[in-house]
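Shown here is a partial selection of chains from the complex, left in place.
Labels run A and B following the written order; every chain starts at residue 1.
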Amino acid sequence: MENLLYWVGLAAVAVFALTGVLDAGRKNMDLVGVAMVGMATALGGGTVRDVLLQRPVFWLDDPIYLYVALATTLAVFIAARGLRLPPRLFLIPDAVGLALFTIVGTQIALVWQAPWLAASLMGVITGIVGGVVRDVLCNEVPLVFLRGELYASAAWAGALVLIGLQALGLSPVIAAWIGMAVILGLRLIAMAFRITLPTYSARK
Amino acid sequence: MENLLYWVGLAAVAVFALTGVLDAGRKNMDLVGVAMVGMATALGGGTVRDVLLQRPVFWLDDPIYLYVALATTLAVFIAARGLRLPPRLFLIPDAVGLALFTIVGTQIALVWQAPWLAASLMGVITGIVGGVVRDVLCNEVPLVFLRGELYASAAWAGALVLIGLQALGLSPVIAAWIGMAVILGLRLIAMAFRITLPTYSARK
């Protein structure tokens, strides 16, 4: 199971790097600019989590994450340059990545003894900050905050489920699987049925 | 007095969270997006200070800050959704929050033995970075850097007064009160009389 998580984690890094490349590609960035945005998207969430918890930054400890992020950006750059890939193609791997990153981040914060609300936010931060950094670097309002099919909210719900189930005595491994299923399920159902949260200015 | 500072500090967190909600509300963000921007605004300044000083991040140590920030964003979202609140309504609590955050941040940096100029900047960072993060996430030039009634400059002046008075031998508590009065006074006077600093390109 640890092994499986590791591989899914690397796949999530690759998918997030890919979304960074596609976004940066729209901004007339050059090869190295695209690579930087791709790597920041893939590694940003976990980096902010580690800096806040004052743990060693994960990609300085295990460089494989960096290799995967860099190789993905270069491969996409070479293979897909000039192509218009339909963004919806990546929504399912992206949802898997979001689920995995959020659960891993929450679990790390729980082991670190963070209070429950802070631990759930560490999970959300791990899951979404990469995309926020990507959009800030591309000079856009972060997509994950905008009205749209549940994204940050799905991550938050799954993190809270993980924490609640462990507080009820469930084993961390089973709670993690259920938490991931909640995130993935909410995200996929929200995309299928176009479920959105209310916005602040809806009655304007 | 410690007790008073603690409560005023929580009030400042709430006010900053409120300004984050109002700003995010203009950007078509959904409930969770608004909550994230509200919390980032309320907690961003102290977080950057703690990361730079390599102290434990304050809201991981004492989760009450997180509860206040989250409860505020949700309360504003529910109570004021769709309303157009006059922004000037919040200028005075915001000035109190700025004064308090700046003085607390400067004092923490002094205790940490930071050099005087760095300590004063830690105070300014604690006071203004929340607003900078809010504006960057909302894809705007940070308001506190723009021409306008003294804001970052009032914070900086108060931090320097705090440091100078302590260097002259005054007790930290009295120096802190005077520093806060300087920030609050400068800000209120500047708003009343529309006092601004010169801009770089004024003679253009």
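In this text, a contact is a pair of C-beta atoms (placed from the backbone, for glycine too) under 8 Å apart; a residue touches a chain by one contact, two chains touch by 3 or more.
Quick caveat, the model's predicted, so the values are computed rather than measured.
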{"item": "Per this structure file, total copies of the shared sequence (2 shown)", "value": "3"}
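Here is the rule we use: only the chains that are shown with their structure count from here on.
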{"item": "Separation of chain A from chain B, taking each centre as the mean of its C-alpha atoms, in whole Å", "value": "29"}
{"item": "Chain B to chain A touching residues, read off their complex", "value": "21, 24-34, 36-37, 39, 47, 51, 54, 56-57, 59-60, 63, 66-67, 70, 77, 81-82, 84, 136-139"}
{"item": "In the complex, chain A residues that touch chain B", "value": "51-54, 114-118, 121, 124, 128, 132, 136, 139-142, 144-148, 152-153, 156, 196-204"}
